[in-house]
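Missing here: one protein chain of the complex. Every other protein chain is in place.
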Amino acid sequence: MTPLYMAFLGGGVLCLIGQLIMDLTKANITPGHILVGYISTGAVLSGLGLYQPLVDAVGAGATIPLSGFGHLLVQGTLRAVESDGLLGAFSGGVEAAAAGITCAIVFGYVAAVLFNPKD
Amino acid sequence: MPAYKKRGSQTVVFEDTPVITSWASIVGPKEGQGPWGGDFDQVLADYMFGEKTWEKAEKKMLQEAINLALNKRDLQVDDAELILAGDLLNQTVSANYAARELARPFLGLYGACSTMAETLLVGAMLVDGKFFNRLISATCSHHYAASRQYRFPTEQGTQPTPSTQWTATAAGAVVLEWAGVGPRVTSATIGQVVDLGQTDVADMGSAMAPAAAHTLKTHFEDLQRLPDYYDLIVTGDLARVGMAIAEQLFIRDGLVPRPNYSDCGVLLYDEKQDVDAGGCGCGCAAAMLCGPLLKKMLAGEINKLLLVATGALMSPTMSFQGESIPGIAHAVAIEN
Partner (left out) sequence: MNVDAKKMHQIEIQEYQNLVDGIKPKPDILKNCIWAFLVGGMICGLAQLMVNYLLALGMSRIDAGSAVSCIMIFLAAFFTGIGIYDELGKRAGAGSIVPITGFANAIVASAMEYKREGYIFGVGARIFSVAGPTLVFGFAVAVLVGLIKVFLSS
């Protein structure tokens, strides 16, 4: 089991990098840009086999940041390619991320029904 | 006898100076808590104003401000021969829908946050030109309605930068007449669009400051006046960052910004109010004019006022397409 402080450190550092990107680059970096950047970078690093060691070291510190979501997509895809071949390249990612995506959509919809934006 | 009321390149002087006979302002809760809270006619308890959406609340604020300005002079809506209004939202919906309720002849104008000066100067021309005896110039903005259109959904966790401005929830309306008692609109400078390549959508002040400087410089050149002619020169909504830049530009242009220069975006809120650089939005200049500033003119504390309402003609679509943010500023001189 990953100790808590490792997850705290790993997650903290990944968020700190995001903050530096926001503050040091020219303006107009929105949360959308950050999220797209993290999921893509995570997925690429995962494909190169560089993300798994990070997950082994800091656990949720690497899986909870959105780069971990990219890692999840790629690992799902790679597992599916091993079992199903070409078809797996198209089905594996969504299969692995199904729970997260569905949760986000359903909870998003429910929250929209229950709550109004506040002042 | 062509265009004998025009001076220099961009300025007009009025002959039968139109009179601001009445005015009214309605502001949101945050503006009410600011340093001028007591000078507005109505401070809303919440941002909904009894409506179901922020856009509808904004429309109601404009409509009520117009009614209030007329009622102060015991006039009814039907006494207004024309309504000139605009706002920040797409298709200027607040103005259009308020005009639907008021059912008077209506011209919608868009000048982003410069709209108060734009409606005022067009109105003054129409009155001085003897086309109308009595008309309304008005504008409004609503923080959350603007926020969701120009920025992010309200509940999204985003971090403001030090140059971010807070769109004012406010509406202001003036009644312009060819005769009556009140401060008079004496001259106006129509601004040109100035764009010095600013692209930061979280910094409207820097985008608008060159337009403000250009309009002011032109105003003083066209009328061969010095800045100390006015008791107060006030820009629309440059806020702290834009105002600091504008002051540098004034000095470059040989104008003296102190001590009679200020900015509505800086004035409207207290520094502790968590508004970052300050206020913005059509309602910012409108509420400051139709609240504290005209009140001070009535009391004789200010006798010569130059309102330079500034607008960032920003469009999210054009920003995504890589365009920079054009700015505009119109100046209106109001004298007792």
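List of remarks:
We call the chains A and B, going by the order they appear; numbering starts again at 1 in every chain.
One rule holds in what follows: contacts are C-beta pairs under 8 Å (C-beta built on N, C-alpha and C of every residue); 3 or more make two chains touch, one makes a residue touch a chain.
In this text the structure is predicted, and so the values were computed from the model without any measurement.
Contact between chain B and the unshown chain involves residues 52-53, 148, 152-163, 196-198, 203, 206, 210, 241, 244-245, 248-249. Contacts to the hidden chain, counted on chain A, fall at residues 1-2, 4-24, 31-32, 34-36, 38-40, 43-44, 46-47, 58-61, 63-70, 72-74, 76-78, 80-81, 85-86, 88-90, 92-94, 97, 99-101, 103-105, 107-118.
Rule of thumb we're sticking to: only the chains that are shown with their structure count from here on.
Per-chain Cα centroids separate chain A from chain B by 45 Å. Chain contact summary for the complex, chain A toward chain B: residues 22, 26-28, 30-31, 117-119. On chain B, the positions that touch chain A within their shared complex are 29, 46-47, 144, 152-159, 161, 199-203, 319.
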